[in-house]
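What follows is a structure written as structure tokens; I'll ask about it next.
Heads up, one of the protein chains got dropped from this complex, but the rest are sitting where they should.
Right, chain A next:
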Amino acid sequence: METKNLKKWKKEMLVCIRCAYCLENCPVYNQIGWESAGARARMILSYGLLTKDIECSDSILEKFFQCTTCGQCEVNCPAKVKILEVVKASRKDLVENGHYFPPHQLMQEAVKKSGNVYGEEKKEKEIIQKSAEYALFVGCVGTYREEESVNRTIKLLKKLGVSFTRFDELCCGGVFPDLGFENYQENVQHNKEEIKKTGAKKLLTICPMCYKTFKNNPEYSDLGLEVVHITQLLNKLNIQVKTEEIVTYHDPCDLGRHSGIYEEPREIIKKFAPHFVEMEKNRENARCCGAGGGVRGSFTRLSIDMAKDRLKEALDKKADVLLTECFSCLHNFKNAKKRKQNIKIYNISEYLSILMEGGEK
């Protein structure tokens, strides 16, 4: 198998001391229990593929695509190996050699065809105002799977007097490099043009994956405006509501480990929730919800089991409400929640909106 992407990361594979620290707290290893589920195994397999000591097989493909790319292993790694770069390079080489999971390819086709990862008919958006400080980008998961949550967040922004506009957005494409596929450049171009047309000074995202993509992906480097995550914005605003409920917070991997935004969400929550509790694993050690890296699409059972484990941590803390600020986490937790479990699950902005409407005190 040709490994032109992996080649660039050979040093990382040689630096890996095979210490297995990356197994600790790896959400996939915690579920599966076999060493093959952790990052060390992926380093071993990557070097094996690079040196042609092994050939690709269905089970190797499975090992590479069972990773949620949550980044916990990189936090643990004492050698600071760029594990995710190696995993992504392996995935890219696999895909380029014709080895991939059909749902991932379908996703790419869907994005080309309809501009969203679900291949669904485009939803019309309310263009709120023409000239505004922020251009709001909602993203696929919110628009097509968590519409109610999005509507509440929009209501909140209006209520707080945030000057924002929406535009004709298409999938940002952030998921594709994680899956070994190329982003669809026409969508990138479209997004850049539409954002420019709004005349806004800042791009506001709710989804942390979109935030990370616009902020860091080279294809958006000429965007020319500041990218802001909604937790950064809300933290600056005056929030007057309160709740007596016990509230906890789940750090989305894309917001926490991948973007370093840990404190803003907590600062906001503490303003309205005096009974805030941390889960045992938090901030850079927060357990992944299991939705990322294409795992939800290809290994649904595994993905839900990871979400159940994280949910259990919130329940152990006797939380009434589990907050996060990511539509993927939100969606996965809701799917994992059993009917008899009383915990409520919201994005922070969504919950705030409900509180401001006078609900759920």
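Points to keep in mind about this one:
Definition applied: a residue touches a chain if its C-beta (ideal position, glycine included) is under 8 Å from a C-beta of that chain, and two chains touch if they have at least 3 such contacts; residues count from 1.
What we mean here is this: contacts and distances are computed from a predicted model.
The UniProt record for the undisplayed chain lists the protein name "2-hydroxy-acid oxidase", from the options "2-hydroxy-acid oxidase", "Transketolase", "Ferredoxin" or "Biphenyl 2,3-dioxygenase subunit beta". Contact with the omitted chain, checked across A:4, A:80, A:158 or A:318, is made by A:80. Not every partner is drawn; the one left out touches chain A at residues 11, 14-15, 17-21, 23-24, 33-36, 41, 44-45, 47-48, 51, 53-54, 57, 59-60, 63, 76-80.
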